[in-house]
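Here's a slice of the assembly, chains where they normally sit.
Chain naming follows the written order as A, B, C and D, and within any one chain the residues start at number 1.
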Amino acid sequence: MIIDIHGHVSAPQGLYAWKANQLAARGAHGRSPLKFTDEQLENALRGAPGVFGRAHLDQLDKHGTDLQLISPRPFQLMPSEKPSKIVHWWHEECHNVIAENVRLHPDRFKGVAALPLAAGDPVESALPELERCVKKLGFVGCIFNTDPYENSGIEPPALSERYWYPFYEKLCELDIPAMIHSNSSHSMRTNYSTNFILEETIAVVTLCNSDVFKDFPNLKIIVPHGGGAVPYQLGRYQAATWARPKGERFLDRMRKLWYDCVLYNPESVEFLIKIVGADHIMFGTECPGTGSHLNPETGRSCDDVRPSIENIEWLSAGDKKKILEDNAKQVFKLKV
Amino acid sequence: MIIDIHGHVSAPQGLYAWKANQLAARGAHGRSPLKFTDEQLENALRGAPGVFGRAHLDQLDKHGTDLQLISPRPFQLMPSEKPSKIVHWWHEECHNVIAENVRLHPDRFKGVAALPLAAGDPVESALPELERCVKKLGFVGCIFNTDPYENSGIEPPALSERYWYPFYEKLCELDIPAMIHSNSSHSMRTNYSTNFILEETIAVVTLCNSDVFKDFPNLKIIVPHGGGAVPYQLGRYQAATWARPKGERFLDRMRKLWYDCVLYNPESVEFLIKIVGADHIMFGTECPGTGSHLNPETGRSCDDVRPSIENIEWLSAGDKKKILEDNAKQVFKLKV
Amino acid sequence: MIIDIHGHVSAPQGLYAWKANQLAARGAHGRSPLKFTDEQLENALRGAPGVFGRAHLDQLDKHGTDLQLISPRPFQLMPSEKPSKIVHWWHEECHNVIAENVRLHPDRFKGVAALPLAAGDPVESALPELERCVKKLGFVGCIFNTDPYENSGIEPPALSERYWYPFYEKLCELDIPAMIHSNSSHSMRTNYSTNFILEETIAVVTLCNSDVFKDFPNLKIIVPHGGGAVPYQLGRYQAATWARPKGERFLDRMRKLWYDCVLYNPESVEFLIKIVGADHIMFGTECPGTGSHLNPETGRSCDDVRPSIENIEWLSAGDKKKILEDNAKQVFKLKV
Amino acid sequence: MIIDIHGHVSAPQGLYAWKANQLAARGAHGRSPLKFTDEQLENALRGAPGVFGRAHLDQLDKHGTDLQLISPRPFQLMPSEKPSKIVHWWHEECHNVIAENVRLHPDRFKGVAALPLAAGDPVESALPELERCVKKLGFVGCIFNTDPYENSGIEPPALSERYWYPFYEKLCELDIPAMIHSNSSHSMRTNYSTNFILEETIAVVTLCNSDVFKDFPNLKIIVPHGGGAVPYQLGRYQAATWARPKGERFLDRMRKLWYDCVLYNPESVEFLIKIVGADHIMFGTECPGTGSHLNPETGRSCDDVRPSIENIEWLSAGDKKKILEDNAKQVFKLKV
């Protein structure tokens, strides 16, 4: 069984038109009701002509993905917009669409929430919706943005700060994993896509140099896109901790985290597995998305990541299965 | 012939989903192409189920409106967003959709541009698109926002300042009128709808106390929504100028501007005409829009404004015709 | 009996010279003592040559006003100045002069306090002086500024926010009405006079869309200058609530507030009464003040508002009396 | 003949009431006309009961001052207020009152202007009024504030910066001296009076460590209040320049400036003369003002500074005359 832990919802255009309306009205219209027909929802998943629907289900079929965990599209989540209530409404509507998609395709999708943490608000403000998603909608995990200000020059609290602890406590209580995933970027130098990588890099370095895992030994944090820059820049961080006893060096601490393999070239996927080890990696594609472009040399979509794993000669079948299936089942406690 | 000078475009949801995408990407995706089929465009005008389409054409039919001038939806125009290029792209796409609607319904619609003036930019930056709309797309006027910062606490230049003069020059050169219309509002106290009224009030007072009409005697400025608060608060402003010679008092200067009658109760429409006089008022409804709610006591839509004019007993047929038709023809130089 | 609920104190120049001194010293001189002779006070009321004294008593006589409620001159109240103590001192000195005026003319004047709320301070900081005015000085009401930052780009809390609740509680406890009245304006686009209208507009819309009157059913709020833009723009707000049951629509909620008729043209006074109804309107003139200019066509001062009421043919004598006398007696609990 | 180079105008209260009004209106009333009768002007000079008039002429008589140079009250000059035009209007009205006082008492007073430099404006904006004062009103010098932001946390350009050069050029062209004198202070720690001393200290240190006197050898700058802290702290600055050749040390450079002796204890006056020397000191009292309090031990007003000079045993009669008369005649080119 192939489990892709990193997918985002394909929704009807009406969802995004509703968002545009909310942003324009800044909440003045109140929370206008939003309801889609099954046909509209299916059209979005099948890639009926429109903006975002890129034949989601077809691509999963073509790649042989059996189950995909889907969360809201991160770059659309707008946590730095005001007032906070439109941030909350928007997350909730995205979750509702995800729940609908899971209802329509219970074997194909599982829901993953996005922490509705508006910039400047206490992390506690986001927890009720997280709880609703898990307890009411049956979601199996969440994503969260380490910088709700969306790269606008205001410094958010580091992941090592007490600010985040109520969230970590809730994750442990609900026993779900959380994947780091930043949203948009206000910077004129750095777009949202590159900012994903930067935030992941900062997050891994911060967590590995902190007491977070001492304070929350059961916390499950996933770093997508192969861990940002960290596996590749490992030497820099490892050098500073070679003097420590084994088990406390940087790489040892990196292995308290999980990584997905959303890396769109085979060399990088192989490199990630070599550095971090199969025990801490899960299959992911973020398909459809940034990687859905076709590689003209292979004729395959870049986010068809599975061959990059399966073709690694030195990787055992058992390790391949861990990455493609077993680790996800364990971390997300999937009953499939 | 009934000419409604104040309408906004009804567009396919895809337009707004595209906007949501641009706002999320902050221009990182580049300017993705946007193209609608005639069927999609017609569906939007006919009110096929969706967010904004409220049976636009049906309502015009029902109200007996022969011709409507349509501009982009003001509260969606987002001029305070960054980078400026997404503001420009968005205005241009809105204009393109309007041009398509005019193509489909050349007897029903005329196009009106929105000045694509991004907050903090010089007014000159917005003029090329204005020129494209008039010269290439055949638009007959424009709307503009007196506060591109969208009520965010940064003070824009007053309409009396030199900042705006290149725009006034271009208006005179193109010989088109410009309607004041603010966009959204970042304020938590004042939503965009109330902010329309506040900006119009500030604008009328500023213009009437300035040299703008001395410097641009042929400038044609239209104030919508009956002129904000000014006609009702006339005494306050008139009192300060009673000592001036006739022709220079506040009300005399107010009559250098034009007003529409987008006021959703008959008493106010009548009051406006009484104060300002039929020579300076044009029929407008902003239909469909804020006023599309049904008045349960009359069973009519609030933005069915025509009876409010036609039912005024003391108003001559000639004056009614001026308001409903002639003034618009003259100001917009309509050839219909 | 004619009761004018909206007057402001005419004080000796020394009061304003003292203010200039405090602003220059920023409190460094301490609170220098301020004492006026009865002659000085009378001169100010009689319009002896000087800056502000515009023959106050003569004008009341000429207009036939029997009793006027007088508060500090709002545009002078400077709540955004620092340190807060000079704001407090200033309000207190203004109140003292008012108390002196009432002592000299007990049948002509009643005192109305101004809430000494310095920008950025909690509303509780202003309540002791309010209490002094009512309990020690015998004042019958108060005015308050909804934006102590004086239109400087910092957003004050909306009237619907908890920030204001201690003030509302105190108003109910003291059983006095409060009139909204903004002060000066730092904006280069909008002077204080226009800002009065804008703040009143925001206030009415905010209160009518809030739970304030559910939480404080006995609260008495007065909106001056005929309610800003709201009666004239009624349709816009009413449209959004036509779907509600009777009693909950916008106009129903507007009638939980009171309005004065400080509008300097007869058409607007009549319009106000038509829209809001005589039960919720009180006579006011703000005389002497902005409206003291002479209308050359009538030869009368613009703030001689009474004829605008008395000349309305369709208004019953009873309703006229309500406006001119009875409503004020009830709302301010006047024993005259 | 006794010449006091440091006096400030005593004006009718109406002047300050007018200022309070301008500050409240922020220029919205336009520049209301201001005119005083000779009786009002004389009352102010004679100390008729009021806020600032402290028997100005009587005190000059009592102290034996023959001629006093009077400028606007510095702490009232408000250069950090907005809009700039009210700063200009205010300076101009102060100058007009001074001109009137000189007209009434041509042997007693000479006028000194205050540079109307509004915070953030280029120094050129202040020069036309300076020129008017000298050429039209016959003023003999000026005062200027080295920090138009009035100690509000924004750093003004140092006196050594090019920003000030057009002013220095104009001073040389008009051949008049300029006295440093700061205005009010927004700081909660430091009031305007202490801020005078701080700004003077900064100014002397800046000028003595700059090229200003190389670039403008004929520039005449006066430092009031005995030079702030500098003469007393001389050692600190001198130490750093002992290694330089004679003529270039700190004290040598200090002697390119002029000082007045507005110091309200005899020891300090004597100390100043000892350090700086009689050739660079002019008599001044700032009377009436901060020093007008009575010293109960001597029964004399503190600003009766003359005895502090005359009683110095070691100071020659010639040096005393320089300080009390000759230096002022030379620096201000007085023809008396």
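Heads up, the rule we're going with is that a contact is a pair of C-beta atoms (placed from the backbone, for glycine too) under 8 Å apart; a residue touches a chain by one contact, two chains touch by 3 or more.
Computed from a predicted structure; not experimentally measured.
The complex is a homo-oligomer: 4 chains are shown here, and the full assembly described by the structure file contains 6 identical copies.
By our rule, only the chains that are shown with their structure count from here on.
Chains that touch both chain A and chain B are absent from this assembly. Between chain C and chain D the centroid-to-centroid distance comes to 43 Å (mean Cα coordinates, whole Å). Centre-to-centre, using mean CA coordinates, chain B is 34 Å away from chain C. Note: centroid distance chain A to chain C, computed from Cα atoms, is 56 Å.
In chain A, no residue touches two or more other chains. Taken as a graph of touching chains, this assembly forms an open line, each chain in contact only with its neighbours along the path.
Inter-chain contacts occur between A-B, B-C, C-D.
Interface of chain B with chain C (complex): residues 153-156, 158, 187-190, 193-194, 197-198, 201-202, 205-206, 225-226, 228-229, 231-236, 238-240, 242-243, 263-265, 267-268, 271, 274-275, 290-296, 302-303.
Across the interface of their complex, chain C is touched by residues 13-21, 23-28, 32, 50-52, 73, 75-76, 78, 82-83, 183-186, 188, 191-193 of chain D.
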